[in-house]
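The complex appears here minus one protein chain, its other protein chains still in place.
Moving on, here comes chain A:
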Amino acid sequence: MLAYLFRRLFAAAVMLVVIILVVFGIFFLVPKWAGVDIASSFVGKQADPAAVEAVRQKLGLSDPVFVQAWEFFKGIFAGRTYSGGGDVTQCSAPCFGYSFRSEQAVWPVLTERFPVTLALALGAAVLWLIFGLAAGVLSALKRGTLWDRAAMVVALAGVSLPIYFTGLLSLAIFSHSLGWINAEFVPLDESFSGWFGGMILPWITLAFLYAAMYARITRATMMEILGEDYIRTARAKGLKEQVVIRKHAMRSTLTPLLTMLGMDLGALMGGAVLTETTFSLPGLGQKVLDAIKNQDLPFILGVVLITSLAVLIANLVVDVLYAVIDPRVRLA
């Protein structure tokens, strides 16, 4: 088990290095080859050539590629110092550089926005796990009945309806028409109830989409598991059907769902772009959308790295949990 853990940790570390290099490649080399000059986009259009040159010096853009890669890599773990053109800027670790638009450092903005995204994703995950699993299991046990069909139609709707539709609809109904909820975002440290009220619709909207997917997967997996030989064995022992489902079928059904959960949570850490935009939540997703619109490379890059890291960590956790659940994995 410990050896398994170390193997996974090592693999994750290697993966992280690879991701950083790939990200560096995409964001610094591709524009170069495409003929886009990073220095001039940093300074702005119609800039003074001397200012562009100063920025190029400062960002080290004329250094050889591997030196740039190393500086970038080092910046993330140890911080880096931009010098040249007369002034010196100290960017402490983890350094993702500065915004092209506002000269804001990337990292503090990300850390400020990350908790909102985290709260959104985790809250929604709790909801979608409860409702998705319950609906999926019930559908599997009552397959072919009216309940099953109704649940699967709702699930189909959940999967197909875009978030900006369900989100706006929920806002229109619960916030504007009925006035039950004040859907404005309030930071958690200001007021818990305000924060909760502002989060509840985003949670439900995001959870609806995922609950639908989880319900369908749970139903399919459960039905498959119920046909397994060991379920028949459990019944042949004289176990109550309820125990057969709870103790024998559920445990096997959870494994594929765990994998999904890890990936989904990891991916959501990079920002639930649609949900955050629809509900004006100041999370990473909203920021990354702004950054894309403004071609603000350092921010995009920072978010991509955070997302990758989150997926990596989520997968690591899933791998470990997997080994706890399924004894056969420990050997692999």
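Just so we're on the same page, a contact is a pair of C-beta atoms (placed from the backbone, for glycine too) under 8 Å apart; a residue touches a chain by one contact, two chains touch by 3 or more; residues count from 1.
Keep in mind that, in the parts below, contacts and distances are computed from a predicted model.
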{"item": "Protein name (UniProt record) of the chain left out of view, among \"ParA family protein\", \"Pimeloyl-CoA dehydrogenase small subunit\", \"ABC transporter ATP-binding protein\" or \"FAD-dependent oxidoreductase\"", "value": "\"ABC transporter ATP-binding protein\""}
{"item": "Contact residue for the chain not shown (choose from A:R7, A:K74, A:K142 or A:R246)", "value": "A:K142"}
{"item": "Absent-chain contact - pick from A:M15, A:L61, A:M213 or A:L239", "value": "A:L239"}
{"item": "Among A:C91, A:L118, A:V186 or A:I231, the residue in touch with the chain that has been omitted", "value": "A:I231"}
{"item": "Interface residues of chain A (partner: the chain not displayed)", "value": "140-145, 226, 228-241, 244, 248, 251-252, 325-328"}
